[in-house]
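Only one protein chain is missing; all other protein chains are in place.
Chain naming follows the written order as A, B, C, D and E, and within any one chain the residues start at number 1.
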């Protein structure tokens, strides 16, 4: 262990640095040049009212691709680590006791609503807060709700993996199509921008959001599943 | 407002660091890490905040023509959004390793793992 | 307009303080989960208030996420505590 | 920035710091995990006050939801292992 | 759920929620909504909705209105009584967990019954098994199952029996 004195000195130094930062902080009154560019060109270049989604999906789309790849690696490593731990096979996946009737019924009614809400968040990602990442997390929450209500139930591992890889491939394909037809990798101009502020507008952004959402949801679901299941294949 | 949020984020970072350095239980160290993670996110969003402005989403409340005068900086928000998602991945990874270590030694106390001590 | 909302906001802050006190003192983990449940619901009021104060309906989507998903955290904690309060 | 938003931000920030302190200092791991979930939950309201609804939504769906589940899953497995 | 209309019911309820969420009745919104609702109906075929087992008759519609009115009145009463207890310095509670009986068979109706009991004065459903409901009651006047059933369950059951089969 590091001695307590050292920790306190380190924390004090950091605290002092933070204190000076925080006291001397004065917020800007104008947007910086990057942000001003994004604000001015959101309508004409990407056609997405939600500028954050515009940045994530289009302007900095390559970063998002990298991020999704990192998530995929994470889920793969977790599956690997847990499979090497050699858990006792034959025990059912019930880390929790079997659930009562009320929770089962409630889950059967709520899972469609949660999935529907996830789809809403994904499809409206360019209009309202939301997008692929949030929607994917909500979809994974739906999977988790089903897992909680029926701990012994298994979800198709292969189906999740297939969704994951298919959406990933289509994502890259759309990016390449943007390079071939429009201005560059992951340019959303391969489809017409459409009427500003409607659901099917902003070029390829809804499509890319759906793919990101499916991929992120599948990755989170597979992480949840590897942590939940006892038999490690 | 940004001062309040900045201070809050800094305190969260310090608290998380303290917990991660002093706790002996691996799970508690991971909890402290998530607290520090949230603190960093708050600091980043607070830096992007400009007083008197509103969210970077254009609708009837914020017409396109006035956008540059009415919205806050969207870049830190996009950054934090991805940071949160990656943070969940990292937490899951650490938890998987913690479980693996527990299976190996049947203990979660960090002082039982001394192979790499120097 | 928003100044008239200060009164409900102050009363809701009182509710938050009381529930937060229960969260801090416990004494059992189950009590903390109960307080957590109450705090998530009070947070919805906070979100609606900030949506009203800034006049933007898009903030309500976040409140929807809370209404639909926050109880999952409570359920998972409850399912864990069922097996014993450790 | 109205008085209402200022006050809301101040109250939420104080509560966040309180929850974080509890998460670090408490003895029981269950309490620590719950308090970390509460930190995420309150931080999400703080993000809305800071005019970042996108981030708030992500934090609400991931921070206070999925992270808590992951902790409790792993803790449930560890508890079952140690009971054997 | 033996009825052949189950997929239609899930589809229509999902589409209704989609329209409410979007708050718009435009062609593209409806188109996307139909695709999403169709996917949910297809993939989550075993799921339930508010309409599963609901009788589509005038009588049940009247019962639904009566149920809603009664429920809201009871919710308000529950809160007033709770406020009285909380403000009272002596905290006059005498809680007990009592057994009550229900005749309902439909799972959605049973869930609605349990939820209604939880939101009405002084009662909280703890467990449900077969025909028995275990209810935590703050002002327990009795522990006899029959009397407690008449007191807690009977009114809601009357409405719910007409609404669901």
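In this section, contacts are C-beta pairs under 8 Å (C-beta built on N, C-alpha and C of every residue); 3 or more make two chains touch, one makes a residue touch a chain.
Note that in this section contacts and distances are computed from a predicted model.
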Chain not displayed: protein name in its UniProt record ("Multicomponent Na+:H+ antiporter subunit G", "Molybdopterin synthase sulfur carrier subunit", "Dihydroxyacetone kinase-like protein" or "Acyl-CoA dehydrogenase"): "Multicomponent Na+:H+ antiporter subunit G"
Contacts of the hidden chain among displayed chains: A, C, E
Selected from E:13, E:48, E:63 or E:140 as touching the chain missing from the view: E:140
Touch list for subunit E against the chain that is not drawn: 17, 20-21, 23, 75-76, 78-79, 82-83, 85-87, 91, 93-99, 111, 114-115, 118-119, 122, 124-127, 129, 132, 134, 136, 138, 140, 143, 145
Residues from subunit C at the interface with the omitted partner, ascending: 1, 4-5, 7-9, 11-12, 14-19, 21-22, 28, 30-31, 33-35, 37-38, 41-42, 44-45, 48, 51-52, 57, 60-61, 63-64, 67-68, 71, 74-75, 78-79, 81-85
Absent-chain interface as seen on subunit A, which is shown: 97, 99-100, 102-103, 106, 109-110, 113
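In this section, only the chains that are shown with their structure count from here on.
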Minimum number of chain-to-chain contact steps, subunit A to subunit E: 1
Given subunit B and subunit D, the chains that contact each of them: A, C
Interchain centroid distance [CA atoms averaged], subunit B/subunit E, Å: 39
Shared-contact residues (touching 2 or more other chains) in subunit B: 2, 7, 18, 49, 51, 54-55, 57, 59, 77, 81, 85, 88, 92, 95-96, 99, 103
Multi-partner residues of subunit C (each touching 2 or more other chains): 54, 58-59, 61-62, 64-65, 69, 72, 76, 79-80, 83
Parts of subunit D lying in touch with subunit B, wherever the complex brings them together: 1, 5-6, 9-10, 13, 16-17, 20-21, 23-24, 29, 32-33, 36, 39-40, 43, 46-47, 49-55, 58-59, 62-63, 66-67, 70-71, 74-75, 77-78, 81-82
Interface residues, subunit A side, partner subunit C - complex: 96-97, 99, 103, 110, 113-114, 117, 121, 128-130, 134, 138, 141, 144-145, 148
Residue ranges of subunit E touching subunit A (in the complex, touch as defined): 10, 14, 17-18, 21-22, 26, 28-29, 31-32, 36-37, 40, 44, 46-50, 107-108, 110-111, 114, 125, 127-129
